[in-house]
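Notes follow once the structure below has been shown.
A protein chain is absent from this complex, but the other protein chains hold their places.
Chain naming follows the written order as A, B and C, and within any one chain the residues start at number 1.
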Amino acid sequence: MAQAVKLAQNVQAYRLVEKFGIDHLVVSESKPEPIGHGQVRVKMHAASLNYRDLMIVRGEYNPNLRQPTGLVPLSDGAGEVVELGEGVTRFKVGDRVAGLFFQSWLAGECDEQKSKSALAGSIDGVLTTYKVFHEDGLISLPAHLSYEEGATLPCAAVTAWNALIFSGGLRAGETVLTQGTGGVSIFALQFSKITGARVIVISSSDEKLARAEKLGANDLINYKKNPNWEIKVKELTRGRGVDHIVELGGASTLTKSLQAIRLGGQISLIGVLSGKSGEINPVPILMKNVCVQGIYVGSREMFEGMNAAISLHKLHPVIDRVFPFAEAKQAFSYMESSSHLGKIVIKIA
Amino acid sequence: MAQAVKLAQNVQAYRLVEKFGIDHLVVSESKPEPIGHGQVRVKMHAASLNYRDLMIVRGEYNPNLRQPTGLVPLSDGAGEVVELGEGVTRFKVGDRVAGLFFQSWLAGECDEQKSKSALAGSIDGVLTTYKVFHEDGLISLPAHLSYEEGATLPCAAVTAWNALIFSGGLRAGETVLTQGTGGVSIFALQFSKITGARVIVISSSDEKLARAEKLGANDLINYKKNPNWEIKVKELTRGRGVDHIVELGGASTLTKSLQAIRLGGQISLIGVLSGKSGEINPVPILMKNVCVQGIYVGSREMFEGMNAAISLHKLHPVIDRVFPFAEAKQAFSYMESSSHLGKIVIKIA
Amino acid sequence: MAQAVKLAQNVQAYRLVEKFGIDHLVVSESKPEPIGHGQVRVKMHAASLNYRDLMIVRGEYNPNLRQPTGLVPLSDGAGEVVELGEGVTRFKVGDRVAGLFFQSWLAGECDEQKSKSALAGSIDGVLTTYKVFHEDGLISLPAHLSYEEGATLPCAAVTAWNALIFSGGLRAGETVLTQGTGGVSIFALQFSKITGARVIVISSSDEKLARAEKLGANDLINYKKNPNWEIKVKELTRGRGVDHIVELGGASTLTKSLQAIRLGGQISLIGVLSGKSGEINPVPILMKNVCVQGIYVGSREMFEGMNAAISLHKLHPVIDRVFPFAEAKQAFSYMESSSHLGKIVIKIA
Partner (left out) sequence: MAQAVKLAQNVQAYRLVEKFGIDHLVVSESKPEPIGHGQVRVKMHAASLNYRDLMIVRGEYNPNLRQPTGLVPLSDGAGEVVELGEGVTRFKVGDRVAGLFFQSWLAGECDEQKSKSALAGSIDGVLTTYKVFHEDGLISLPAHLSYEEGATLPCAAVTAWNALIFSGGLRAGETVLTQGTGGVSIFALQFSKITGARVIVISSSDEKLARAEKLGANDLINYKKNPNWEIKVKELTRGRGVDHIVELGGASTLTKSLQAIRLGGQISLIGVLSGKSGEINPVPILMKNVCVQGIYVGSREMFEGMNAAISLHKLHPVIDRVFPFAEAKQAFSYMESSSHLGKIVIKIA
């Protein structure tokens, strides 16, 4: 049963109106919703974009499901607790929090029910000035991070952490290959470095590779100049191949990754970037004892482990550019242009 | 340095002469080879066929590598130790043994060097009356098994064990799907049953399904009659999907398997049966957190664990038909016809 | 905020009044408590005893903590959902359920907060005619089990499952040693058997050993007649030792277990039976690469996996004796006498 609403201000939120496409994102205003048992109202300060968000806005995401219009976009956001529902024990007013990508994947394995709790998928996302969360769907921000930085964590960072650290069991001295310089790749680079691994980054841009090098990348390959980058990777590893690949290209690059991976290595399959079917010869998966592990973000338990590492190392997420709330559409267009390195953020308040 | 050769008899072995194809398998006779330090001479009593052997004979196996003609075929065989080289400690004359598929994958992870020690791949196989092994490349047969039964274990049984038990961590109460009724599938069925799992078998033949049921299969699907078997599998599991799939169809069935698997399940990719590239949409791997684990046989350590289980349960491999040594070609042709259930064996002596 | 109370009947519950000791268990009657958001009222039909319950009643449990009197005893119970609070989605009226031992350990690792949610520890237990649970703290009973049988699962069965299957990764063909024939031991025997393991049971009673044999135990040792049972265990395993030990004796038997375990084996430490300090030489833990794994029940996720196995195998918990609600004290005294095999149950209604 809902507590009386204390919030005076109205809520402003972007929604996809009637049709898909960036142009159909419109700000609407509404009365604050009541907060129920165990719920918390958060004043959103920042949100960040993932490629998934662009696909959702374009109507290209998960074609199996009927994707609704009308939803608030963006899964990743951070803000401040401003009001507590009855029975809340995890937070107090003033706490700095981020929302979980999967609101109900708290620990253990994912299941059907948890998988349906993704923000901005079938329920409203965070591109809004205020949002009501169940307290279980929030996590405290590391103290040294700004709201803009905290807003980058829920999807991209947890995905990279799950792929390499939680599921991948990365060890110091191993070699990781990351593809491109988007959000997941740059977090994968950062987490690999603090774990003591060697990192090979491939990208189509020398300028981006130079920036990756500053972030600690050990080896750089421009795959436009070296279309057979998998051969270069084998050379860099004395013919052995790399231990882990953060695979973002889908079917299109998986064939090359299967050449670049070592016997018994792990390819973490993340990329919905390409999103389409492709010709794959699965024989190398078998002949090389490779594990192709699908990684779809992760649980709050993983998020907590990741935050401990981020806090200990005073790690700062790499933000490419921050757009004001009023220019949210430009943020989507900027992501479309693929010119960013790291995360694109929208400052809400 | 080699010990004096005690063996009086000549050795008879099949070899692929000049060209690929079953018709080019010819028996040749040669003097017994000397046995060196740590080596053991085995009088081969039986060998068994895997689909890989048929591909090798046809010249279709691993097209990346230049596959040589002239090799003795078949990786899986069992026999009796008849002579010991200097320094041998693991065996004595009279011991009943099988050869490892990978002669030097004893324990731990596979690596480049171990992966090159597969019998009948780049080194001679076991379709021969006598064969010299390094003692490390042999394992004792479970006492209750005949040589014909023991000869079925090295590739198909170890593959199924690795997929489900060693790598897969199968638990009682979980559900396994196996495709078809070849050697790996039937071992997967047997190992799943002793581990307390539920097994769904799909096959194109009602008669084979009936035999699988006698071996303990809980649910049977004729995929010719139910081409959308993945939907049937979802129904049988109340919409949840199965925990493990022993995938033998390669690209052609993987797409359906990705529908039939549960969130977070494991698909053990084994089948070189199709062996060709195919259109795969990798998105479900990601969205369902699936692990697609390539399984290429396994180590002696896994073989030992498997033998302990086979011994405890007095498990008998399922042999479809035994051919005499003189009719080895017919055995290959019989495999080609795909009418078998379980293993095809050649009795050597 | 609480829903209106529909329950007309008063609640009858045992409580420890003022002092510790079985004699101080007294039935008290109270008005039904209101049910809040997400809560469920369960009409309790049966409860079962664990040794922990006896220690709690005696005031011997966890001497570090100030243990309160006044609590309702027993952690394990089963019943029927009779009333739903607001927002409940997991259950409907009429569902047959058991309560989780740790009300908030749903999945993943245990933590400080979850560890404080054990029933009958610092919060009321289940020896009551009605009890209000949060819906997350309940699990559906396997359909083939009676309430009496279902009431045996939450502590003893989940502990055995966690020890051997979830944490222990038991494989078919491995050997398990269980100590005694109490609740955990008998479940360990049953779960080992469906997983295809060999089981050695040690007990002080030939009669109990005979009953364990009927339940599938492969080898039996009377440790009164064979005080050096660890030597017998080594013989039974050809000098190798067993793969897993379900250790219930604490310091007093751990030294022998460290002789009986194989190199690299796992000893699941469960027994608070002895509960006291003892002289241990930790060197064998080190020299044999042994894992001594503390097991304190487990999560709902483990419980669900266990229930799937129990349902598939139509497994029935072994109940030694059922006492009526009015004779609950006799049930405690009976446990004190140590003459039971399997579980002691109290039928509530």
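Everything that follows uses one rule, which is that contacts are C-beta pairs under 8 Å (C-beta built on N, C-alpha and C of every residue); 3 or more make two chains touch, one makes a residue touch a chain.
Keep in mind the model is a prediction, meaning the values are calculated, not measured.
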Sole residue of C:115, C:205, C:222 or C:311 that reaches the chain not shown, by the stated touch rule: C:115
Touch with the omitted chain, as defined above, among A:52, A:198 or A:288: A:198
Selected from A:78, A:209 or A:310 as touching the chain missing from the view: A:310
Of C:132, C:165, C:254 or C:306, the residue in touch with the unshown chain: C:254
Contact footprint on chain A, counting only the chain that is left out: 165-166, 169, 171-174, 191, 194-198, 305-313
Touch residues of chain C, complete complex, unshown partner: 62, 109-112, 115, 239-240, 250-251, 254, 263-264, 269-272, 275-296
Hidden partner chain, residues of chain B it touches: 1, 36-38, 86-87, 106-109, 299, 301
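Heads up, the rule we're going with is that only the chains that are shown with their structure count from here on.
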Copies chain B and chain C touch via same or different residues, half shared test: same
Centroid spacing, where centroids are CA-atom means, of chain B and chain C in whole angstrom: 42
